[in-house]
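Read the structure below first, then the notes.
For this depiction, one protein chain was excluded, whereas all remaining protein chains were kept in their positions.
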Amino acid sequence: QAGQDRFNAIIAEDSRIEPRDWMPEAYRKTLTRQMSQHAHSEIIGMQPEANWITRAPSLKRKAILMAKVQDEAGHGLYLYSGTETLGTPRDVLNDQLMTGKAKYSSIFNYPARSWADMGAIGWLVDGAAIANQVPLCRASYGPYGRAMVRICKEESFHQRQGFEILLELANGTEAQKKMAQDAINRFYAPSLMMFGPPDSDSPNSGQSTAWKIKRFSNDELRQRFVGMIVEQVKVLGLTLPDPELRFDEESGTWKHMDLDWVEFKAVIAGNGPCNAQRLQRRRDAHNEGAWVREAAAAYAAKMARKTEVA
Amino acid sequence: QAGQDRFNAIIAEDSRIEPRDWMPEAYRKTLTRQMSQHAHSEIIGMQPEANWITRAPSLKRKAILMAKVQDEAGHGLYLYSGTETLGTPRDVLNDQLMTGKAKYSSIFNYPARSWADMGAIGWLVDGAAIANQVPLCRASYGPYGRAMVRICKEESFHQRQGFEILLELANGTEAQKKMAQDAINRFYAPSLMMFGPPDSDSPNSGQSTAWKIKRFSNDELRQRFVGMIVEQVKVLGLTLPDPELRFDEESGTWKHMDLDWVEFKAVIAGNGPCNAQRLQRRRDAHNEGAWVREAAAAYAAKMARKTEVA
Amino acid sequence: SEQVAEYALRLGDDALILAQRLSHWISRGPEIEEDIALGNIALDQLGHARSFLSYAAKAWGKTEDDLAYWREEEDFRSLHIVEQPNGDFGVTIVRQLIISIYQHLLYTALLDSADPTIAAISAKAVKEVDYHRDHAIAWTLRLGIGTEESARRMRHALEVLWPYVGEMFEDEELHAALGDVAVAPSSLRAAWEEEITAVLKDAELELPTVPFAMARGRRGEHSEHLGFILAEMQVLARKHPGATW
Partner (left out) sequence: SEQVAEYALRLGDDALILAQRLSHWISRGPEIEEDIALGNIALDQLGHARSFLSYAAKAWGKTEDDLAYWREEEDFRSLHIVEQPNGDFGVTIVRQLIISIYQHLLYTALLDSADPTIAAISAKAVKEVDYHRDHAIAWTLRLGIGTEESARRMRHALEVLWPYVGEMFEDEELHAALGDVAVAPSSLRAAWEEEITAVLKDAELELPTVPFAMARGRRGEHSEHLGFILAEMQVLARKHPGATW
């Protein structure tokens, strides 16, 4: 009870819970799920972009893309460490990912079909991720909030790079412009869906808000994001594929087209174009690397014995 | 002694030794070596051409090339069967190939670097092979001679196809013409060396000639081949990369440039550009297929038991 | 007509991409007999592709090579299943099992196509695909029943490929529009399921339960693999525009 009181006090004064602090099991579980999902998303999210590294159309873009995918691996590791502070080791988390028990951001189950997708993913997908994550920098769990600060910094760098790719294409040849518009057309709706179902249909976020993990509702975040991209797409001289998009003065909100939540749920359920491929790639990398990890462990054990003996 | 007499008589009357006939051990050994080398050459020889199947520049050429490489696999199997009649099973022969104990035609240790090589290999390499093999259709060992009859028929078809590839290139764009000439430049000397060292430096062929396996000397066969390609290259409107090439009226023979027998021996010894790659590919295919062969054997055994029980 | 050409393009692209994938086995098979067998199957598929693509090309005043070498990824109409990597021999065999049963049913139905060219190509193809099916079934039995290792690999292969089965049976408006010329893929589904279920049962394997992927190859929305396949297939032809070979 003393623990619970202290926990409540920390939450109330908007201070931070640290790993050694007492915390309710449900809080621990919620955070573990959310942080590991986030980590998994970074790791799986490497794949659509890695798909274009070997084909990047200039050496400069190749270097930028490689560095970006590296950063994602780094974020993944950082978030796994954060999750481990809650008591679940990384190999357990990785198993949950590989067996399909744990989720990751559904957007990565769409293919990266053209080079312009490197732009659209950076601008829209990373953009949506940032909109989601900036408030998480103040999340009540210390390691999570701190990880988010660092990650958000890099993500906004990535978002700018994505925007630059699109800008270059939009000012390029007709074929490049078409490629850019096509990528935006494909990623617009899925990126809006990254904020989750409408508030009217999102019953679970009350507890997260009370625990000061979640600070804004799905729709609030989506609104911010839409407001942002509406302005930015003008700079590109391209369009968002949404005939219904308009600012409604009366409610002070953006009205957009209906999103296909049936598809959204189907993709989460495993029916997306690339779910099977993404998980399989992860499993293949893990399985094919087993002998390497075993050798490294055996070597470390041998060296430890040697040191003991000496 | 009766066996030896009968063997001598068969050879003397230019008739054929069959698998059940008595034969000297040395004859058996020589034939086993020669036939299995020939089989290995067909199998390894698939690789340089297989290298271009996925990139063939027209669907028609792709189909022709695939059929050709198939034929080579067929020749390999046919020759392995022939060799098995001499008492050495195929898996032993295959082991000899994979461990580098058995040789194969050295020409296949050169890379197939361009599409035009599909033409040059067909025209020059298959051409030289045919010149070597036509006399073997009358080889004293029955299964060998019969295999050669069938193989030569298909090979001359392949040679025509190779010539056609070059002809099309020679009549094509400047880049295509250049590609064709470059391929001929690279394959000319190695194809001349396919007949083996000059007679003056080839001490081993006496016994093979006496046994009526070999019917013509290395230089005799090389002369025939040179005479043939000298005429054919004119049709192509291309040149052979040999400034010394001329018909010497006095000796009635073709004079050609000195061939680089040092390189020839180095390639045979394992130093060719592709020796390691060719053998490794064969080993990889074999090793990666082990579970398949084991499963097939296990299945056959299970089915046999079932039939027994029933 | 344009629509018949569109239909022929679908049949041709499936066969072409499958041929391209299978041809990679030549010189890499688990035994030389399989270099030959898979090579023959690839060659048959390439033959079917050439017939269908030539027919489609005529409607547009083009050639088979124009269609094979000069279309962009989004203009291909292949199914995701034929674009999938070869994997190990087990994956290739399961893909062959899935496709050869499908193609056998499809070409059999197309014998009655109201378009005489499609019917004629199908009549030739169905005989060859019948052999492909025999080959796939024979290996499915060997590998399903053979060893624990081979059975494990076959179960894995089924899981890896099953997501792309759903797309094979999706009808398009084109099918309805073409009437008796085409066969609605959905009409093949029951027979296909019955047949493959029986084979898997004989092979002591089970139908996988993994969900189908949203795959829309018929609309030009391809797997991430196709770009790599085309880069390799088209590289030489595209370096020499206008050349003949």
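As written, the chain order gives the labels A, B and C, with residue 1 at the start of each chain.
Here, a residue touches a chain if its C-beta (ideal position, glycine included) is under 8 Å from a C-beta of that chain, and two chains touch if they have at least 3 such contacts.
Note that the structure is predicted; figures quoted are calculated from it, not measured.
Peer 1: List the shown chains that the missing chain touches in the full complex.
Peer 2: A, B, C
Peer 1: Using the definition of touch stated at the top, determine which of A:Ala73, A:Met98, A:Cys137 or A:Met257 touches the missing chain.
Peer 2: Counting the whole complex, the residue in contact with the absent chain is A:Ala73.
Peer 1: Out of A:Lys62, A:Lys103, A:Arg146 or A:Arg160, point to the residue that touches the absent chain in the complete complex.
Peer 2: A:Lys62
Peer 1: What residues on subunit A make contact with the chain left out of this view?
Peer 2: 43, 46-47, 50, 53-63, 66-67, 69-70, 73-74, 76-77, 115, 165, 168-169, 172-173, 175-176, 281, 284-285, 288-300, 302
Peer 1: Touching residues of subunit C against the unshown chain: what are they?
Peer 2: Within subunit C, the residues that touch the unshown chain are 227-228, 231-232, 235, 238.
Peer 1: If you put the missing chain back, which residues of subunit B would it touch?
Peer 2: Against the missing chain, subunit B presents residues 48, 51, 55, 111-113, 263, 266-267, 269-277, 280.
Heads up, the rule we're going with is that only the chains that are shown with their structure count from here on.
Peer 1: Chain touch graph shape: choose line, ring, star, complete or other and state it.
Peer 2: It is a line, because the chains touch in a row without closing up.
Peer 1: Weigh A-C against B-C on C-beta contact pairs and write down the one with more.
Peer 2: It is B-C, judged by the count of C-beta pairs in contact.
Peer 1: Could you tell me which chain lies farthest from subunit B when each chain's centre is the average position of its Cα atoms?
Peer 2: Most remote chain from subunit B, centroid-wise, comes out as A.
Peer 1: With chain centres defined as C-alpha means, what is the inter-centre distance between subunit A and subunit B in Å?
Peer 2: 58
Peer 1: Do you know which subunit C residues sit against two or more other chains?
Peer 2: None at all.
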